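Working notes, structure below.
Just one protein chain is left out here, and the rest sit where they should.
Right, chain A next:
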Amino acid sequence: MAIFNTQGEEGCVQIIVQPAGKEQMNPFGDALYGAGTDLIKTELGAYGEKLFRSGSAYVPGNISRYFSNPQYYFQVSDQYVMNKLKLILFPFLHKGHWMRATETVGGEFSYKPPIHDINAPDLYIPLMAFGTYVVLAGFFLGINGKFSPEAVGLQATNGLLCWLFQVLLLEATLHTLGDGDVPLLDIIAYGGYTFAVVSVVLLCRILWSHCFYVVTLWECFCMGMLLVKIMKRILIAEVRRSENHSSKRHYLLLLVAVAQVPLLFWLGNIAV
């Protein structure tokens, strides 16, 4: 804030410059909770969907139409994270059922938070898995001598594109087979589980480069199975007006599983 005041009579210029004080730093902290301000939209809009988080207490009408409360997805614990990772990496070992536990809170029907239910989606694992993927990609690039900060940024962008593609694929399937009234953050969470799988692929590739194809195919199978089971559960339980036992449903679910193959190969194949 600068005030320029020219006083004519003495021929002197009076300049008062008052830069922002410390108390102006805090609105940035509050702004993230007062969601959807212009500051957030302009400054963070470039970093993709993972920064469109609204706060817990203040969810203005616009945002709540598209996003459910993101606080729900972060109610996790160490135990949940361990078990969920086991579920993602070895879905065929899951002994229980895939249905989400429900509870009635004050007459309203809602799902139990992830801390109580292994089948609930969460956003912590996708976020951390994405970070792990970026770090492992950087490490892999470095081992092969091709490390540069731009390359790491490129891998991060590739990862975000892939996440977006997964979300679009799942949303398209849901909309075709039913009315697709599933919360968007749920789908983002399911799409983000890919990164946990891809991180394992990259880790194996770092340790022994020849096992890339085998491990990728194996993980495609796992990821496909995971997504198909999740989609089936969603279609049965959460989506109204869905057509059961039709061949269209079978083909679409098969498409979802098969589409994992090029996706995982694309993510794992870091250009060296």
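In the analysis below, a residue touches a chain if its C-beta (ideal position, glycine included) is under 8 Å from a C-beta of that chain, and two chains touch if they have at least 3 such contacts; residues count from 1.
Everything that follows uses one rule, which is that contacts and distances are computed from a predicted model.
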- What protein name does the UniProt record of the undisplayed chain give, "SERTA domain-containing protein", "Protein YIP", "NADH-ubiquinone oxidoreductase chain 6" or "Ataxin-7-like protein 3"? "Protein YIP"
- Query: So which of A:89, A:127 or A:263 would be touching the chain we can't see?
  - Reply: A:127
- Item | Touching residues on chain A - with respect to the absent chain | 6-23, 25-26, 28-29, 32, 44, 47, 51, 53, 56-57, 70-71, 73-78, 81, 123-124, 127-128, 131-132, 134-135, 138-139, 141-143, 145, 147, 149, 152
